[in-house]
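Structure record follows, encoded as C-alpha cells.
One protein chain is absent from this view; the other protein chains keep their places.
Each chain carries a letter (A, B and C) given by its place in the written order, and its residues are counted from 1.
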C-alpha cells in the first residue's frame, strides 16, 4: 500500500479525494491536513465518511507530511500551493497539485490572471494532468498540474475538432454551467442554499481565471493562438458541469465526419463516453463518476457545431482526475478506484 | 369589471393567468376551460388558489365562451389555437393567444417549423405581443400573439443593440436556460422530479421551434435577415429563464456606448430593469414578477458582447406578458395587476 | 402615509418586510438599518428590490430611528432587541419586535432557555402577536411580540382542539420541517447549498428555543400546563414550514366533530385556510403568502389525530404576520399589503 497524503482535506475536493482513496486498493491515506479543523476526525467533518476512515485532520508542516506520505495531493488555493509543492518535490515526493499554480506554462500569463509566481522554475517539469492528452508525459513526471473543472469539460469537448482542424479556432465560445460545489465549502453568502436554490446566474463573465488555462491547451491543439469567450454560470445543483461550446465548422464538414473524428480520438479512453449524434449528455448521468460525456449537433443553418460536454466537477473535474493521474504516476491501472457507475437518480 | 375567460386553464400558464386575474382590480374571471379537469374547482386543481377563486373548470365550446367573456386568453397548444381564435375574433371578442399560432407573420415559415396553418388570413392582423416593441399596435388590434418565453428574454436582451447597429447580426448565439415549468404540467418522464433535480441538460439543440420567432423579430430590428444559433437547456428550477447571448461588436464600440443605448431604449419601460455594467441579473431576482432584467459585459479580448437576460418564464415569458397585453388592449394602466415585487429568497 | 422603520434590514426577514412595505398603500419605509451593509442601497443587497425601493441601509442609533419612524420593526437577534425596544416605547413609538425577547411572559422561563433579560418590566405590556388569538389586545398595545415561525404553525394548527378540549394535552408531539431561510442570511457552512440540497436532517431535537413559546400558548389554550415534544428539521427548500402534530383524541371524538371545531374557530379568519378531511396542505401552496393552511386526519386505529399545518416561514411565520400586526396597531385593514395569491409552481 502506497502512503498518500492530502494537504487541504477539509474542502469538498479534499473530502472527495479521501472518499475515493478509502476504497482504492493500492493506496492508504496516512495524513490529511487542515488548519481550521485540526484535531477533528475526518469522519466528523464529513459525516458521510463516518466509520470508514479513522484519520484525524492535522495542522502540520511540509516536513512532517514528507515523512508520512510518498505521494501528496495539494488541494489548497492557488498561491498557497506554489509555496509547498517545491519542498515536496525536493524531498523526492510525487505531487498532484489541484491548484492553478502549475497549470500555465508561461509565468507571465499566470501572473496576468493570478498574481506573482514564486516558483516559476518548476513550470517546465509540471505536466498538465489531462490523461487523454498527456498520458505518457504524466507517467514520467513527478509533478502533475491537475486541470481545472471548467477546462476539463471544455478541452475534452473540443480537442478532437481542433486537432483535426474541423473548426475555425477564432470562433469558439464556451458557455459553461457548474454546480455549487465548485465554489467550495467556504462560508459565504453567495453559496447559501437560499441564494442559489431555485435560481441561476452568470458570474465573472469574460474574466474567469480558467480562461488562460483553456486557451493554452486549445492553442496547443490548434497549433495557433486561440482566444475564446468563456462564461461560467452557477447551477442550483451540487455536482456537475455542462459546457455548451460553439464554433464555426470548416466548409463541408458534416455529422459523419465529426462523429468519426470523436470516435477516433477517444477510441481507447475509459472515461470518455460519446453520445450518438442528436442525443446529449446531462450532468445527472455522470454524477459520482469520472466520466466525461460528450455529444454534439452540427447545425447546417448556421454552419456551427454545438458541443455538449458533461462531467462531475468534483471527480473528473478535480479529485477523480487527480486519482487517475496518481494511478498513472504510480503505475496502477488507470481506472483503479474509479470504476464507479454514475448515481442516477 | 371586464369579463375575461381562459381557454386551457389547467396548465401552469392557465393557472398563472388565473392567479394574476384574481388580484386584478379591473377584470373578473368568468370562464375557465379544461377538458381533463372539467367539473373540478380551479382551487382544487391548483391548491394555491384554494378559497381565492370560486370558479369550476368546464369543458365547453367557443360559442358558450363567447357568451360569457369579453376578452379571451387562449392557453392551448399550437394548432388547437388556430381552430378557435377565428371564432372568437369573428364574434368581436379580443384575444390574447399564448400559443405560437399567430406569432410568425410568414405562414410558410410557420409551416416549416410547425405544421399546416388553417387560418393564415389572420396573421396580418395579429400583433406580436411584446409591448416594449409594439405597444401602439397592440393597443389597436383585437388579436395579440403573446410571445414565447425564450424569445421574450432573447429579443428584449438584444433589441437595443441590433436597432442601434452596434453588433454584427450574423454572429448571434443565444444560449438559454429555462426552468421546468416551461415544459408544462403534462405527466411525462422527462419532467419528473428525479429526472430534472440535481441535473442539467440541453435539448432540441438548433431545432427548437422558438427559433423562427426569434429570428423574425431580430431580422425586423436589424432590417436584414438574421439567423441565430439557439440552444435551450433545462434548469432544475421551477421558474425562470436566463439567456446568455453572444455577438461580435462593431469596431470601437465600448461599454459606455452600449450602456447608453440600453438606457435610451428602455428609459420609460416599467418592466425592464437594467443592471450596471459588470453586474448580472439572475432568475431568482425576477421570480414571481413581470420584470425582464438585463446586464451585459463588453469583452475587449474577443471583441464580443455577452448579454444576460432574465425573466420569470411563466410571467414575463407567458401569463404576465399576456396580462400586460390585456391591459393595453383594454386601456388599463399597463402595470395593473403586475406591480409585484419579486419573491426572494 | 405612516413612516415605518426596519431595524436589522439585511437579513431575510428584514428584506421580506421591505418587500411587503414597498407595495403597502398606507406606509412608507423611511429608515432601514444594518451594521454590515451600511451605506449600500437596499436594492443592491437584495437585487430583487432593484429599482423598487430607493433607500440605503444605515448604521444609526435608536434616537435617529425614533426621529424618522412612527412604527418600528425590530428584526434583530434576541438580546439585541431588549436593548433598544424600551427606548422606542419610551419615545412613544409603536414596535413590532420579531425577536424572541418579549414573547415569553415569564422572565424566569425566558432566562432558562435564552439568557438574562434586561427589560422584564416590559413583558406585561407585550402582546403575543398571533392575531387569530389576540386580535383585540394587539389593537390596544404599543408592543407586539411577533411569534416565532414554528410556534405560529403549531399553535394555529392545534389551538381549536385544545380550546375545545378534544385532545389529551399531555400527548402532543410536534414534528416540524422548515425551509432554510429560517436559518437566516448569515454565512455559515451548515446553510450552504451543498450541505442542504438533496438532503434532510433534524436539529436541536427537544432543545429548540421555540419550545417554551409554544408551550406557553398551548398551556393558555388548554388552561393547564402543557409540555410537548418538538423536533425541528431542515428542508431543502427556501421557504415554508410544515408541522405535523400528533395528539390522542378524547374518546368518541370523530372527524365531523373536529371539522366543526376548526370551522367554528377560524370562521372569519382571512389568513387561515382549512382543508377538507383527508386532504393535506403543502408548503408550496402557501409560498409567498400570509396563509396558514391546515388539514387533519382522525385515525381510529390509534385514537390519535394528525394535524398538518403549513405556512411560509418568512411571511405568516415572520414578516407577513408582523405587517398583519402593524395593520392592527395602526387601524388599517388587516390584510392590507397581504392580499397575495400564493406563488405556485
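Quick note on the criterion: contacts are C-beta pairs under 8 Å (C-beta built on N, C-alpha and C of every residue); 3 or more make two chains touch, one makes a residue touch a chain.
As the structure is a computational prediction, the values presented were derived from the model and not from experiment.
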item	value
Residue of B:108, B:124 or B:187 touching the missing chain in the full complex	B:187
Selected residue (touches chain absent from view) among C:53, C:183, C:218 or C:237	C:237
Which residue of A:1, A:189 or A:339 touches the chain not shown here	A:339
Chain not shown, touching residues in chain A	12, 15, 19, 22-23, 46-52, 181, 197-198, 238-239, 273, 275, 281-282, 284-289, 293, 314, 339-345
Residues in chain C touching the chain absent from view	173, 175, 177, 194-195, 197-203, 205-206, 227-229, 231, 233, 235-240, 242, 244, 246, 280-285, 287, 297, 299, 301-302, 304, 306, 308, 310, 345
Touching residues on chain B - with respect to the absent chain	12, 180-181, 185, 187-189, 191-198, 236-238
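Just so it is clear, only the chains that are shown with their structure count from here on.
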item	value
Copies chain C and chain B - interface residue numbers shared by over half, same or different	same
Between chain A and chain C, centroid-to-centroid distance (C-alpha), Å	45
Distance from the mean Cα position of chain B to that of chain A, given in whole angstrom	38
Chain centre separation in whole Å, for chain C relative to chain B (CA means)	36
Per-residue multi-chain contacts in chain B, two or more chains	197-198, 238-239, 281-282, 284-285, 287, 345
